[in-house]
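Single-structure report; data block below.
In this view, the complex is presented without one of its protein chains, the others remaining in place.
We call the chains A, B and C, going by the order they appear; numbering starts again at 1 in every chain.
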Amino acid sequence: MKLWGGRFAQETDALVRRFNDSLPFDVRLYAEDIRGSIAWAEGLVTAAILTPDEADTIVAGLNQVAAELAANAFQFQPGDEDIHTAVERRLIELVGPVGGKLHTGRSRNDQVATDFRLWLMPAIDRLQAELRQLHVALIEQAEGHLETLLPGYTHLQPAQPISWAHWLLAHFWPLTRDARRLAQARHQADALPLGSAALAGTTLAVDRPALAAKLGFSAVTANSLDAVSDRDFAADFLYASAMLGVHLSRLAEQLILFSSAEFGFVQLADQFSTGSSLMPQKKNPDTLELTRGKSGRLIGHLTGLLATLKGLPSTYDKDLQEDKEPVFDAFDNLTLILPVMAGVIKTLQLRPERMTAQLEAGLLATDLADYLVHKGVPFREAHGLVGTAVQLAEQTGREINELSLAELQAISPHFSEDVSAVFDMQQALQRRNIPGGTGPAAVAEQLAAARHWLESDQKHSSSRA
Amino acid sequence: MKLWGGRFAQETDALVRRFNDSLPFDVRLYAEDIRGSIAWAEGLVTAAILTPDEADTIVAGLNQVAAELAANAFQFQPGDEDIHTAVERRLIELVGPVGGKLHTGRSRNDQVATDFRLWLMPAIDRLQAELRQLHVALIEQAEGHLETLLPGYTHLQPAQPISWAHWLLAHFWPLTRDARRLAQARHQADALPLGSAALAGTTLAVDRPALAAKLGFSAVTANSLDAVSDRDFAADFLYASAMLGVHLSRLAEQLILFSSAEFGFVQLADQFSTGSSLMPQKKNPDTLELTRGKSGRLIGHLTGLLATLKGLPSTYDKDLQEDKEPVFDAFDNLTLILPVMAGVIKTLQLRPERMTAQLEAGLLATDLADYLVHKGVPFREAHGLVGTAVQLAEQTGREINELSLAELQAISPHFSEDVSAVFDMQQALQRRNIPGGTGPAAVAEQLAAARHWLESDQKHSSSRA
Amino acid sequence: MKLWGGRFAQETDALVRRFNDSLPFDVRLYAEDIRGSIAWAEGLVTAAILTPDEADTIVAGLNQVAAELAANAFQFQPGDEDIHTAVERRLIELVGPVGGKLHTGRSRNDQVATDFRLWLMPAIDRLQAELRQLHVALIEQAEGHLETLLPGYTHLQPAQPISWAHWLLAHFWPLTRDARRLAQARHQADALPLGSAALAGTTLAVDRPALAAKLGFSAVTANSLDAVSDRDFAADFLYASAMLGVHLSRLAEQLILFSSAEFGFVQLADQFSTGSSLMPQKKNPDTLELTRGKSGRLIGHLTGLLATLKGLPSTYDKDLQEDKEPVFDAFDNLTLILPVMAGVIKTLQLRPERMTAQLEAGLLATDLADYLVHKGVPFREAHGLVGTAVQLAEQTGREINELSLAELQAISPHFSEDVSAVFDMQQALQRRNIPGGTGPAAVAEQLAAARHWLESDQKHSSSRA
Partner (left out) sequence: MKLWGGRFAQETDALVRRFNDSLPFDVRLYAEDIRGSIAWAEGLVTAAILTPDEADTIVAGLNQVAAELAANAFQFQPGDEDIHTAVERRLIELVGPVGGKLHTGRSRNDQVATDFRLWLMPAIDRLQAELRQLHVALIEQAEGHLETLLPGYTHLQPAQPISWAHWLLAHFWPLTRDARRLAQARHQADALPLGSAALAGTTLAVDRPALAAKLGFSAVTANSLDAVSDRDFAADFLYASAMLGVHLSRLAEQLILFSSAEFGFVQLADQFSTGSSLMPQKKNPDTLELTRGKSGRLIGHLTGLLATLKGLPSTYDKDLQEDKEPVFDAFDNLTLILPVMAGVIKTLQLRPERMTAQLEAGLLATDLADYLVHKGVPFREAHGLVGTAVQLAEQTGREINELSLAELQAISPHFSEDVSAVFDMQQALQRRNIPGGTGPAAVAEQLAAARHWLESDQKHSSSRA
């Protein structure tokens, strides 16, 4: 059924139909479309367009359509250009001409915006739940590792000792920011466009706030022109997805490094690795690589939608049909990536001996400078003196803690016997019990804050201690 | 002064220095850098690294450095690789070796993150203020135009009559969503990284919450590794900028159309137009075109930063130096675009006669279908009948309201004398007084909601009635 | 069949398999995969790994697999993680253990790169053929309209009269640049990676140039590490697609404008328009809007792949599995957009009376300045004088050609009787017979050049006269 067939003398070209039709992807909105139509039918009773009996007939018909779709028993017809058309066509088949009253005072413009928002809100809830599993996995891995040492890196060069718990939590907090962004996108979706009709508002006396409440929206949209063209919620969702992808890509990248033969700090569980078709000895971090790769796609989806939206005048243009595929694809990918990453973290095997093997005394050069500072040497000068010591050690093929006291004193008279204490790695952690630092007490507080964030209403909390 | 000079035997290549140096753009952070350093100096007193006298000396020196920079009297030296280095170098020149104590327990990693956040928060406040002027301009233009008619378009085809006030407010609400996104970006920036040192947290007993309060932050960052590498606030800002750009581009696009000779609905004030070097008759909407064009740049900045962030392991990598230029550029462009667009709106001249000239009766075809619906015809049938009427009118070169009653009744017996009332444009507006509709009473409520949004604390309100 | 199953004790998690599997999209490469395998089997004879009989058996088996896939009779199994695995699994079922010899000396890394290139080359040929139809449509529309006048616009303001043929050809040449870019992408794909094995080159004595020739490649790849990771051809294709999308979007945008009620220069044929579900009078340029909207998606695909590629070290990483979906999607969309746009152009109905109605005398202001120049007035002065005349006309509500000679002479004594000839629109065209200009003789030459471009080997010609 073409809804606008009355006017056109010539048949629409088959190719054009295939080009224009959105059914292949918007069929996914069927449940939301029918939910929205049921609410609208009830609204039409209030507006005195339908009798209660007519509404009952329509609702019963819609429920049957939904059942057919759920059971994969729905027969699509060549003229079903989108899910809205398909549902209405089938409804009329089932209930007769009264079904033709359903679309009164409504347009596909407000209908599709309503369906899409109805779909997105629980989709985000689902992602939040999956994300929570990853949060939990990070916290659980962190517990018990407050004193497990590994080198912290900057510029991918070993810099200072940190704890494994601190490292894990460094990936926890970015994900809280993602949860926040997802919540913002959901909030942006949470207003009912229905009643905006094609662009100017419906002429029927429907009760929009009541419709909103019935469908689970917190509010109604403020301006009908804006309502039919606003896709900010889709862009907000794609941005939240892209940033989540960026954070997961960074986590994946670092685990790929840490599971390399050269680092060897962690080992992926077998079920999250794959082998090689040619090289039987390989154990490849495919899941991590795909996670990393897919974040490119998420960035692309965001960019694409922004470019599409940029050129449109206000109200509905057909370009907006391009809104759904990237959103569906981002959702589908994230609902795979998130549990996979949670599984990776949960089953990650540590190799603490490899971590400590990389803890060279050079990582405490800053602590050595701080030692001099506490002896009264200005930091800039201390920094230079330690640099000289590092150079001496390197030139003579030793670690900095292998320099003799005499050698050190030749560099600065402020060095004395107590300098050896500087080179204790656990003490180096303990020196950093400042809030946010890697010291075990500080990390214990951080863990408590992380758990608290999880327990509280996540959506509006921030990622701060 | 190279801060890490002690170690290197060979001179750094001049080209490399030019490649690595960030001074040309981060000089812009000088005030924030010095503010942060003053707070840090005071923190070092608490941590017993500086005596109060030393701190006073350093603070006085820093204030002088600030004064020199503000007065353009600061002499940069070849070795000043970034603003942090330049300030510290000059400080030591001014106050002697005690200046070398300032950097104790701090790293450029936490310093630059602090400076950048300090810069961004008031920058966003500034943009919010500029955005507010545009909001005000839209509201003020809207007042008095609740019954000024023009065609509303979908697919750039005239669809239904709307009011000019409703059209303007359709551009008001998207901008409230932008205000919200900017507020979110500001919130994301509002936590102090200082004290995170290079990556693991400082070893000094500074009071981070006190430092935060002194510098105007609401919180301290939760994890030192995350703190030095987190640029979510920059990405959030670039996303908010890109979306604001998209909305402004859409507004600009539509005004370009409306100010074309063919539409002719509005005229730009002379001061917001430009002429042609070759065609003296031209009055070009250059400001609107640039607004439209620059939204591409804003999308590009977002994409670029996301691509850069994607590949980085956690903590600081030099890639992060790429964070500032796009943010500065987005800010600079928006601080021009926003007041220009506010000026355009404020001075926009309407040509209502051109608007009404485009109001053909065909725009009321939907209302005609609704008329039949109220006579009991199911909408789908009514829609088809009106389609037939439209076709008849078109074929005979008339408007739909020029069909005779007899002709209409030949199409459907439900047409009767009262059909003529359907074709009154003002009545068509009045039929749409549903919340969010274009009816004058509804728009009056919408205007009140818009004013209320402006008066309330914008940041956390939503764009909903 | 998992190809790497020997090593793993634990079963791979179902979710992980769904995450990793590429079968849902790479099944599309089945014909290329089998073509490549047949060539490889023959290569293994040369390398003395297979006897000719064994090769015959394998080739026959592969042909049967191909037939099953072509007939949709292939039964996929849960363990078929990609098309390569599925084909080999089925081959072994059909021909027994000898099928297990096929993958000797080959890796999925070089296999998938080969398949993808094999797929892309004819895909580009197909797009070139579709693009050619659009080229032809533009030329055919242009013929006969060398003197059909319409306003040329800059800044969407009427600027100077041009011919409809010139306007159409302005969209012809950008598309020749796209043809060139597509040809470049094809050239980039045209080298055989097979023989690179996993990364280091196969140990078998296969004849790579002979394999290349057999599969229709012009060359073999130069470095095995590069060969398995190079996706430049995919990026080049996505870039060519994005630019083609940009050009089609611009063409679509302008036709949307020209088919608006206000411009009314053209009318889309019914089969390329669609109606409204609510407003029966509407005739919406949906196909053009979708074309415009889809160019955003094409930009997004390019951005996404670049972001994915950016972070990878050399050789194969699983991230590269993300290469195919955007390429397939770009191809699928362009194979719809291009014929639709060709159809739109072929069936476009002109409304020349609407075009000429917009030709105001003001469009000849530049010609008026040129008139003064030919009387010896320096251009800058002439430009100012004409500006004064335009202003006088506007202030007195007239067109510039309605000013009296006396009025003009009051502005400049250089005006004389012959000025009236300036305002003939056809003469204005004739004045622009410079190469590339809108003059009819120049456009006739341009048309000839366009036809010549079409006839010649398009791929390496440029878009220049």
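Note that a residue touches a chain if its C-beta (ideal position, glycine included) is under 8 Å from a C-beta of that chain, and two chains touch if they have at least 3 such contacts.
This is a predicted model, so every value here is computed, not measured.
Enquirer: Which one touches the absent chain: C:20, C:128, C:141 or C:160?
Expert: With C:20, C:128, C:141 or C:160 as choices, the missing chain is touched by C:160.
Enquirer: In the complete assembly, which of B:43, B:311 or B:437 touches the absent chain?
Expert: With B:43, B:311 or B:437 as choices, the missing chain is touched by B:311.
Enquirer: Among C:315, C:335, C:356 or C:401, which one is in touch with the chain left out?
Expert: Candidates C:315, C:335, C:356 or C:401; residue touching the omitted chain: C:315.
Enquirer: So which bits of subunit A touch the chain we can't see?
Expert: Residues of subunit A in touch with the missing chain: 151, 154-160, 256-257, 260-263, 275-286, 289, 303, 306-307, 310-311, 358, 360, 362-363, 365-366, 369, 383-384, 386-387, 389-390, 400.
Enquirer: List the residues of subunit B that touch the chain left out of this view.
Expert: Within subunit B, the residues that touch the unshown chain are 2-13, 15-16, 18-20, 84, 103, 106-109, 197-198, 249, 253, 269-287, 289-290, 292-311, 317-322, 325-326, 336-337, 339-340, 343.
The rule is simple: only the chains that are shown with their structure count from here on.
Enquirer: From the mean C-alpha coordinate of subunit A to that of subunit C, what's the distance rounded to whole Å?
Expert: 32
Enquirer: Report the inter-chain centroid distance for subunit A and subunit B in whole angstrom, where each centroid is the mean of the CA atoms.
Expert: 23
Enquirer: Mark out which residues of subunit B touch at least two other chains, giving numbers and ranges.
Expert: Answer for subunit B, listing residues that touch two or more other chains: 154-156, 159-160, 257, 303, 306-307, 310-311, 366, 383-384, 386-387, 390.
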